[in-house]
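Note that this complex is displayed minus one protein chain, with the remaining chains in position.
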Amino acid sequence: MQRIGVFVCWCGTNIAGTVDVKAVAEALKNEPGVIVSTDYQYMCSQSGQQMIKDAIAEHKLTGIVVCSCSPRMHETTFRKTAASAGINPYMVEIANIREQCSWVHKDMPIGTEKAIILGKAAVAKVNLNAPLTPGESPVTKRALVIGGGIAGIQTALDIADAGFPVDIVEKKPTIGGKMAQLDKTFPTLDCAACILTPKMVDVAQNDKIRIFSYSEVTDVKGFVGNFDVTIRKHARYVKEDVCTGCGACIEKCPMKKVPNEFNLGMDNRTAIYIPFAQATPKVATIDPNYCNMLKNGKCGLCAKVCAAGAIDYTQKDEFIEEKYGAIVVATGFNPISMEKFDEYAYSQSKDVITSLEFERLTNAAGPTAGKLLRPSDGKHPHTIVFVQCVGSRCEACAEKGKEYCSKICCMYTAKHAMLTRDKYPDTDVYVFYIDVRTPGKNFDEFYRRAVEEYGVHYIKGMVGKVTPEGDKLKVQASDLLLNKQLHIDADLVVLAAAIEPDKSARPLATLLTASMDTNDFFTEAHPKLRPVESPTAGVFLSGACQGPKDIPETVSQAGAAASKVIGLLAKDKLTGNPCVAHSDEMMCNGCSSCERVCPYGAITYNDKEFRMPDRTTLIRRVASVNPAVCQGCGACTVACPSGAMDLHGFASSQIMAEVDAICK
Amino acid sequence: MLRKRTKMMKVSYFPGCTLKNKAVQLDIYARKCAEALGVSLEEIENWQCCGGVFSTAKDEIATKLSSVRALKEAKEKNRPLVTVCSACHNVIKQTNHAMSTDAEFAGKVNRYMAEDTDYAGETEVMHYLEMLRDLVGFDKIKEKVVKPLTGKKIAAYYGCLLLRPNSVMKMDNPENPRIIEDLIRALGAEPVMYANRNECCGGYVIMESPSLAEKKSQAVVENAKSAGAEIITTACPLCRYNLLKNGADIPVIYFTELLAQALGLKEDTDEQ
Amino acid sequence: MSSKNERLRDEILKRSGVNPKKCMRCGKCSATCPAYDEMEYHPHQFVSMVENGDIEPLINSKGIYRCLSCFACVDRCPRGVEPAKLVEAVRLEVIRKQGANHLTADGVEAFLDGEIPQQAIVSALRKYSK
Partner (left out) sequence: MQVNEYKPLIVAFCCNWCSYAGADLAGNNRLNYPAEVKIIRVPCSCRVNPMFVLRAFQRGADGVIICGCHPGDCHYTSGNYFTRRRMALLFSMLDYLGIEKERTRVEWVSAAEGAKFAATMNDFVEKVTALGENKRLEDLRCKK
């Protein structure tokens, strides 16, 4: 029989406001095994924990029930408390009477009644708890960063700086990401390339960092400290270690009409290409969809002009297998498609563009060499209309856009408007906004400068319809403050498209078994206290894959993720989760049902000798679980027809006891 | 050997009052073309006027009964209900949607009708254009074209009723539709894209404020012409009336007439 | 807000099925409205006036007969507020009152030019009268 102590937390008024904590403590006193039952204002506080320790010593307790917030919050805290008082940490159970009781019910009697039942269930469970000891596993001291934008670059540099090897996997032929496409950055207007490319060079020159560009992660196995990852390196038909990046092949390539994705299709590139001048690695890549040699064997010019002999038309995709201790997701974002917002005529006029396209139009390395010219006729636009919140802040069920605020648009639009007025003072610039959101250091000052010093017309209202007619774009909009409908003949319309996670994020999350929200942003382990960790141990989050972010925020989160990775890799051993499956060999009939459902291959079958009552021996085939590999899902426990398989910490008898306690 | 199926596909057909009167061309050629394409339009018996506009008010019951009756007949015959007039289509489709999604409203209607069986939005409501696209197929139409409309620059005018509210109508992308353009292409002509093709012509407000309708209709015609249109085609009798009344100086014809011309069922006179 | 206004507002909201609280005051309905200049209360005002129970002025406004029911505001509203349904609900409030028909069968004759399709007449009668 256990000797159980029950500790009911008030959590200030968070619990005590809707649950009569004294009554709960009193009611649980009479439960089987309960020796002491008491309450306190903050159980997680120093003195609350001391109270538990004292009670353990005084009453020789063997089990603890804490009725408090969610176990996701403080289970670890109270386990540590118990351990420091000398009892096994897995003898602690939490009754969640805050998130799942006091916060969702308003009525004191109802809340109290439910809290008592939840407490009883926890007591019933603890009565059947057994001390558990976690196993240990080694840590592979190498990190994987998926995504080579500014988030991935910064994370990799910081991890490498601490002395650990890092691999970056980037699906494009070069690292650099979205930041490489930008012209200037807010709020200081330094040029994006000037601050990004030195970092790209650092990555290339760091002997701790390997770049797998034009590559994807195709498989992830294992667990924290011990991930086995397969990386598919797409054939670029150019030997990376031989190519010097001289560009002779690009000059000679006859296939010159390939839409240039780096400039968002606003100009063309060749079939063999280097995305931009500072690409890292600076090696050429052949686009197999356009290369004549690869398509029909007719050409081969690039191989002829390549002095280094780097071209290899027979190259195949390569699969690399590597072990990692930690994985950082830095898959970034993309602007959403404007297909469902064609009231702005994006598909009907070349002069309706997205903000990222505008960025390329003003970039010195862009299709117009930095001159702001209309894509349709190459003329200088005299009236430009910026439309904010295109696809952001939409009602979820409207199925058109995104429910969230994309966060970066207000600032980059202010930047675009300001730079336009600065370079071309003869241009009229209108910005239609719903709200201007500038919560960042020096952000609001920046936006005010756009209005006050640069004379950008900020209009509170939205654009309803853009009608291309002749060489004008007729913009119909509302000015809510003047209470007027406006009609503006614009030359260029720029849409601040909402941003969404990269499409590769969803399949990657499945590979990593990392959770995502309904918008396909990765979920953090705790929204406030563990913002750069995924709930899946060993998986960390960096940059916009977790939510919309600007560059300063991305870089700080990248550093934070790196420090978490360094903390993990610095350990030699990790303690595992003792809540793993185990099989009763006497009951096992060797049917292999459990082996078939185990997603980790943790179950193997061995022949074992059994001594029979009549002193003969019998060799039977029985299951055994490798506790280092088992993750404790419990699929096998249900598949087992003989009831031999059970799960530590969530034993069938324990869950049944909870059911009984709740249904009493 | 499999015998080639030549059986006519049967669908229920709701012509509506305007098609029996001022827009007979829309009706006549819809029937002729359907027959040529292997679809038999079975007119609903004793249909009544749809009412022209769908009242979005949840407590409007009586005005929606004629639609429900037609839908119910189609249900009993287990056929989709095909409409041609944009207004009829809009009213019937919205009524059907309300019957299938708003239980309170459907309950009231069913109690009011007090018939043996209840109706809960089971019938599929299909515009003639959707029938061409989904049942017949534009590819098949292309094969059947005998007098392709080669060289003609035709602007599709959708107006508002065919596309909106998109959550109910679900015909096409409401901001950048292509169903009529695809038909125009299948008939051998060149579709003209212009932004105002899904803007309102002024509709019934012509009776209340002719100047408003004039402004809206002119904006549509101007935009179409600036994009190079020589002909405007539409599915809606009221759109056609408004555009012509308000000074369209290029032909405005029903899409069924274009179809009939290409299928060799109508002389190309370009008359209005 | 007086209780009478509140009642009227609730009636309008129930009839239309619209929840004006979803509105984020972006003004896209008014930006998109083809009848904007003909309405003394523009779509975005319409939504907030109904929300505030300020319905009398709407009932007395000419604008409720100028809405084209083209549903552009409904489809383009980022929050799914559906202003056109409010206009319809308010208009019904007027024409359901005895003798408050905005258009009568006799009034139609003035418009008959021999070409006008039945559709227009039926629609208008349905919109403007009981």
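For the reader, a short list of remarks on this structure follows.
When the chains are written out, they are named A, B and C in that same order, and each has its own residue count from 1.
As a convention for this text, contacts are C-beta pairs under 8 Å (C-beta built on N, C-alpha and C of every residue); 3 or more make two chains touch, one makes a residue touch a chain.
Because the structure is predicted, anything quoted here is derived from the model rather than measured.
The chain not shown here is in contact, across the full complex, with A.
Residue A:Cys101 is the one among A:Ile4, A:Val21, A:Cys101 or A:Leu574 that touches the chain missing from this view.
Considering the whole complex, the residue from A:Leu128, A:Cys405 or A:Val597 that touches the absent chain is A:Val597.
Considering the whole complex, the residue from A:Val36, A:Ala628 or A:Ile655 that touches the absent chain is A:Ile655.
Within the set A:Gly63, A:Pro89 or A:Gly111, the residue that contacts the chain not displayed is A:Gly111. In the full complex, chain A touches the hidden chain at residues 70-72, 96, 98-101, 103-107, 110-111, 113-114, 117-118, 121, 509-510, 513, 515-518, 523, 535-536, 579, 597, 599, 631-635, 637-639, 647, 650, 652, 655-656, 658-660, 662-664.
We adopt the following convention: only the chains that are shown with their structure count from here on.
The interface holding more C-beta pairs in contact, when A-C is weighed against B-C, is B-C. Centre to centre, using the average C-alpha position, chain A and chain B are separated by 47 Å. Taking each chain's centre as the mean of its C-alpha atoms, chain A lies 46 Å from chain C.
Spacing of chain B relative to chain C, judged by their CA centroids, is 25 angstrom.
Annotation for chain B: residues 175, 199 touch two or more other chains. In chain A, the residues that touch at least two other chains are 343, 465.
Listed in rising order, the residues of chain B touching chain C in the complex are 16-18, 21-23, 49, 51-53, 55-60, 63, 85, 87, 160, 163-166, 174-175, 199-200, 202-209, 212, 216, 236-238, 240-241, 244-245.
Of all residues in chain B, those touching chain A in their complex are 173, 175-176, 193-196, 199, 219, 222-223, 226. Chain C makes touch with chain B in their complex at residues 14-17, 34-35, 38, 65-66, 68-72, 74-75, 82, 84-85, 88-89, 92, 103, 108, 111, 113, 115-124, 126-128.
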